[in-house]
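Below is one structure, written out as structure tokens, with a few remarks after it.
Left out: one protein chain. Kept in place: all the others.
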Amino acid sequence: MVTRITQLPTLRIDPAQKVVFDYKGKDYAGFKGDTIATALYHNGVKIFGRSLKYHRPRGLYSLDGECSNTCMEVDGIPNVRTENTLLKQGMKVKEQNVKGSAENDMMGFIDKLDFMMPAGFYYRTMHKPAVLWPVAMKQIRKAAGIGTISPDFEMPGRFEQIFPSADVVVIGGGPAGMNAALAAADKGLRVVIMESRPWLGGFFDYRTVDYRDSEYKKNKQLYIRAKELASKVESHSGIRVFKHASVVGTYTNNLVTGFQIGGEKDNFTERYIEIRAKSVVVAAGCIERPLLFENNERPGVMQVGCVHRLARTYGIIAGERAVFSVGHDLGLEAAIDLFDLGMKILCVADVREDGQNPYLMIELAKRNILLLKGWVVSEAHGSKRVKGVTMTTLDGTISRDFECDLVAASAGFTPINGHLTLAHAKLRYDSHTNFFVADTMPERTYSAGRMLGLEDSLSIEVSGMLAGLKAALECKKFYDAGICKTSDGVANSQESINQLSSEIDTVTAKLKELPGTARGSKFVNAPVKGRKSFICFDEDTTIKNIKQAVEMGFDVPELIKRFTSAGTGPGQGGIPGHNLPLYVAKYTAAKNSSSGSHPKPTNVRPPLVPTFISTYAGRKHIMMKRTPMDQMQRADGGVFRKIGVWERARYFSNDFSCKKEIENVRNNVGMLDGSTLGKFRIHGPDALKALQRVYVSDMSKVKAGRIKYSAMCNDDGCVIDDGVVIKLGENDYYFTTSTARAGSTIEWIRYHTRFDGWDFYLVNLTDSMGVINLSGPNARKVLQKVISQDNDASIQDVSNEAFPFSGYREFMIKNTIPVKAMRLGFVGELSYELHVPSSYMVSLWNMVKEAGKEFNIQNFGVEAQNVLRMEKCHIILGQESEQRTNLLDLGLGFLWDRTKKDAKTIGAAALRHAENDPTRFRLVGFKMEDNGRAPNDGALIVDDKVRGYVCTARDSFTLNEAVGMALVESHLAEIGTRLAIFEDECKGELIYGKVVPMPFYDPDGRRMKS
Amino acid sequence: MVEIKRYSPVSFKASPKRTEIRDNFTVVLEYEGEGQQPFDPSNSKDNYIVDLSHITRFDVQSSNLDDITPFGIKIPQGLCESYLQDSVLINRMNRVQASIFCLPVKKDESSKECQFDFQCSCDSDCKCDPKKSSAYTETTEVGMCMAIFGKNTFSITEKLTSLDFLDPVKKTPFLYQGPMSHIPCQIITLSRDGAKSGIIFTASRGYGKDMTHAIMDAGAEFGLKPAGEDRFKSWAGSL
Amino acid sequence: MSLTITCPVCGKRDGYEFRFGGEDKGPRPEEDSLTPQTWCEYVHLNKSVAGVQKEWWVHKDGCGSWFTIYRNTVMNVEVQESEACR
Partner (left out) sequence: MFGKYKPMWGEKTQLKSSYDVVIIGGGLHSLATAYFLAKEHGITDVAIIEKNYIGFGGAGRNTAIVRANQRTQYNVPLYKEALDLWPVLTKELDYNLMFNNCGNLNLMHSEAAMKAARMTIATAQFHGVESHLIDAKEAKELVPALNISEDITYPIHGAMFHPPGGVVRHDAVVWGLARGAAKHGVEIHQQTEAIAINTSNGKIVSVETSRGSISTNKVLISAGGYSAGLIYKMLGIKLPISVLTIQAMVTQPVKPLLNHVVSSGAYHCYANQTLKGEIATGAHMDHWPNYTTQTTAHYIKHQAEALSEFLPCLRGLRFMRIWAGLADMTPDMAPILDGNDQIEGFYFNCGWGYFGFKSCTASGKYMAQFMADGEAPDMIKPFNLKRYEQHKLMGETAELVSYTPNN
């Protein structure tokens, strides 16, 4: 148990509120505001898990999740970064990747076998002899991975998504970000600020040194200044604050994505956030650069900020006897502050020979803290946790050992550049700050604060203000150039732009007077061999591994990353991101004895913070279309399937052969809901021209009162759609398309006429009309009954003479329901298609059903229709056609009018080119030999090669034999040709069919046409 | 005997309190538990959704839209601008196309209900009466139509679409043609004024059920409630 | 990357509201003029420019307009026509 300081003004825990949780089956308690890791640390847990490859013990190192050291399983969820996950009542916490326990891991011996595992060793081992590999692979798989997830795991919680609109997004809720937000919001813009920690304040939040703004002069401490800024931001009506919200992606055109973790009062566990801003300010701050020395990840080695924040934010003094090895003034500041909070500090090594802040030197001296300038920690001792360290001078000539249980180690800082590079900023290494800095910024994006290399508190704030103003100016310019000049919300006059520009000049000048970028600490690695100096903790990649990779010819950091895996673990490159390129540059320079190449940063990839799949998914609603008959058909026992964008009744019983449905259509009468058919009106002076372009037939021949069946092709001459066209008036047509094409028909027609400048107008009426397909020998009788009720005598006549095949009529049912009726015959029977306004569909359906009762009217579904039309050899596009078949191959050449060349009909040229090619596929009908069963759809037609395939084949109840249609090479298309059919799982046993004339059912069309 | 009835593609999990049969639609005027009556749109903390799928709508297309005057009203010139006059809402969709919504309005007000009262004096080549001119197509049945209004209107929409309803460049009422819950919609923002904020939108009729579900789910945290047409009238009347 | 496209009717919108309609190859050729080669060129062949190209788009989730834009295929961003000449 570590004693807690419970009285500090900077604390973010509430010691009055206990939170009980379960760790490995036992109850532990932390405080409200604790992270899981701080609560565990408070309870004396120092080893959180074991490393991926060597099973080395790992402890708390940073507090922002830059490595997987504190990843644990929480409530069944693996790889939870406990160091920045808030503790909740009742949480169940477990260690990962251990055999036994994290404290005593039976796999720990692997740490000694590192000599067997140089960089890329997998590639050079375990494949000789070949039988070894499958065995080895199983072991590798078991050893890999860190956490465990069960295949039936159900993610608890509610995940939401929002797409807030904003003008400016500020990334980072520290002093620079808050200033940027205030500056932009004060100009009347809509600002969103996103901060990954649960509070605003950032770099100021835990620091008690004085804020040196001359305007205040009140000896104010930084954390107080942070609170002041936070309250301004949170109360500003123009600023929307997302706390506990990490940005995970930044993209071109100022798109920012992230997610927020829900608090107690929120109705979400996490929510995905996506914002299309007009300008972005990145003020993401810095993380610490790990110091490279032997055993630099031993539990007890922590980053300076981690030690400092543990004390100031969580009230935890991380060790009894501490040694510091730092490279910057903040390290010295932390040592002083921690000393004052009661930490025993044996020494502070600073890699810098000089340049320390004199004030801090005096304060150290006042406290008798030993400062070793030009020294660095070279090795941590202790097998499971730090028991001591060796400190050396930078050249390694003098060394000193200290016994200690805490090493606060930090080589310096490195900016969090991911938000910039993801949005295409190009980085350059700056030798003054020793930062990678953005050379070219993404459009309308500005950065501010510490990531620029600023350390002075006022400079940081002013840089934020400047970035906020610049962002505001971009937005103003955007609105000023807006397509609509009807702005009322924002004053966009040139005047306000000028005013803003001059304000920017003033602030720029002010910033110039303030301290500029600080000199950063140079890249240092302790004078050791680096066998266990880890450049990447997640992947156990050592300095030695990097050297090996370079020797083998990998000279680009990005490739070394691939070869050694460094930076590819759950820490998202946080640990090696800076050190890897620097080390590679240094090592290759030394190797080639050149003066040094420029460090090239490795790629950063989204998500910048590991993000739950459930969070990205947010609230995904299944969006399907339903016909007006949906509920009723379900009540009638319809078995529904999602077909394209629609929910459709495919069957009306669990007999998927649909025998009853089929027989009832053939013998009595059936009704099918065809509402999904595409339906359109085209009108305007050039409507006919447009139809001539897209349909293969001569559409000038469409007659009033008649329907015209035709097809649309693509430029390859493949049929993309078929349907009927009805002439409603001069240059006014109603036409139907297949269900699949309904959504793209308008787009298609407009595309193919886009250069012509024709005046025609299209209206998609698909959803506005329900369609009843009334089919079967009794269909006429049913229709007669439905319409006889009120139409006048001339309309009432639906005899074959008055309403023949291919006829079109309009009725009013009960003087109320307008119906467009077409005499068609897709299923091969006497058949009517009734188009009715969708809202009336249920009523008309019920009327038809009632009228049909005496004729045993029944529902039939899409599959029954499929079989019925197959017997009649009517094709379904996509089923009897594909990429390799054109209009002619399908036997639909009769639709094509070759005389209308001026129409530049789509597909016509291709049809002309291909029509004499003897090697094409042909659609044929076949029946099975010797009363054999039907082959599976998709079976192949073969000889020694594949010669075609079966499109649709069924054992026909109507014909009492097995029939089908197939696409075959044209030399097999002649009537009487024997087809050898190869089915899946046939084990070489072929079955045979014979090409027969089409259609199989009612070949002379008497049933359909009379 | 089958009773002739028209059905909306939208239905709410709420019990109608008062209904009215109109043109064979059963129009809900008020649902149980809708909240305070009479409704004061400018001072309400609640958020409502109203099914307006029964209202008459038209599509009008012409290469010369300036000539076309639906119900005698000029079509707005600016692309994606809307114009609301009495009960007629006209939305300029593109260079050659506009949509027209005939909104229900308060009976007791002097404003006319366009679709019933409109008298056209043209004898031939009519450009103002949708029933006479071939430039118009009735689209009532093409889409569902709903209104969402209340102070959290845009907190609800931001969960469903990235369209920027609060874009300061836009002036209400204005039209968005864009996706909501992944479905292409026409969305007209009628007001962005605090508690009076609200939109009307249409989308393909077939999506009625799933769209309703998506909106109710998004609106749950803001207490989004189904309301009857009367509440819509009070709101629309206050604009 | 995150493409936005400026629709001549609806303004600047998210790229996913649109559908790509191919490199601009000019007006549809006369049917009689087409040989298999010129047909193939018009229908199938592309320049696949790594740089700025003129291309067709339709605002499928919006107003339904077809229009051309200039886009830099290396950066996947819409650019001004003036930049296309560079």
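The first chain written gets the first letter, and so on, giving A, B and C; residue counts start at 1 in each chain.
FYI, contacts are C-beta pairs under 8 Å (C-beta built on N, C-alpha and C of every residue); 3 or more make two chains touch, one makes a residue touch a chain.
Quick caveat: nothing in here was measured; it's all calculated off a predicted structure.
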Left-out chain, listing which of the shown chains it touches: A, C
From A:Phe563, A:Tyr583 or A:Phe826, residue that would touch the chain that is not displayed: A:Phe563
Option from A:Val2, A:Met126 or A:Ile795 whose C-beta touches the chain left out: A:Met126
Touching residue (missing chain; options A:Val19, A:Val665 or A:Cys718): A:Cys718
Candidate in contact with the missing chain, chosen from A:Val2, A:Met155 or A:Leu728: A:Met155
Listed residues A:Lys88, A:Arg321 or A:Arg641, member touching the removed chain: A:Arg641
Residues in subunit C touching the chain absent from view: 1-3, 15-16, 19-23, 36-37, 39-41, 43-50, 55-56, 71, 73-76
Missing-partner contacts on subunit A, residue numbers: 52, 76-79, 115-116, 118, 120-128, 130, 133, 137, 140-142, 144-155, 249, 251-252, 255, 257, 272, 274, 424, 548, 551-553, 556, 559, 562-563, 565, 568-570, 572, 603, 605-607, 610-618, 620, 622, 624, 641-643, 650, 714-718, 720, 751, 863, 878-879, 882-884, 886, 910, 913-914, 917, 919, 936-940, 942, 945-946, 949, 982-986
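Operating definition for what follows: only the chains that are shown with their structure count from here on.
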Centre-of-Cα separation between subunit B and subunit A, whole angstrom: 33
Whole-Å gap separating subunit A and subunit C, where each centre is the average of the chain's CA atoms: 25
Overlap residues in subunit B, where contacts from two or more other chains coincide: 80, 162
Overlap residues in subunit C, where contacts from two or more other chains coincide: 11, 14, 60, 64
Residue ranges of subunit A in contact with subunit C within the complex: 251-253, 255, 276, 424, 483-484, 715-716, 746-747, 750-752, 754-755, 901-902, 904-905, 908-910, 912-913
Of all residues in subunit A, those that touch subunit B in their complex: 160-165, 190, 267, 274, 276, 479, 482, 484, 486-490, 619, 621-628, 630, 645-646, 681, 683-684, 729, 732, 759, 761, 763-769, 814, 816-817, 837-843, 846-847, 850
Residue numbers on subunit B that touch subunit A, as the complex places them: 2-9, 24-25, 54, 59, 61-63, 78, 80, 96-97, 134-135, 137, 139-143, 158-159, 161-171, 181-183, 204-211, 213-214, 217-218, 220-221
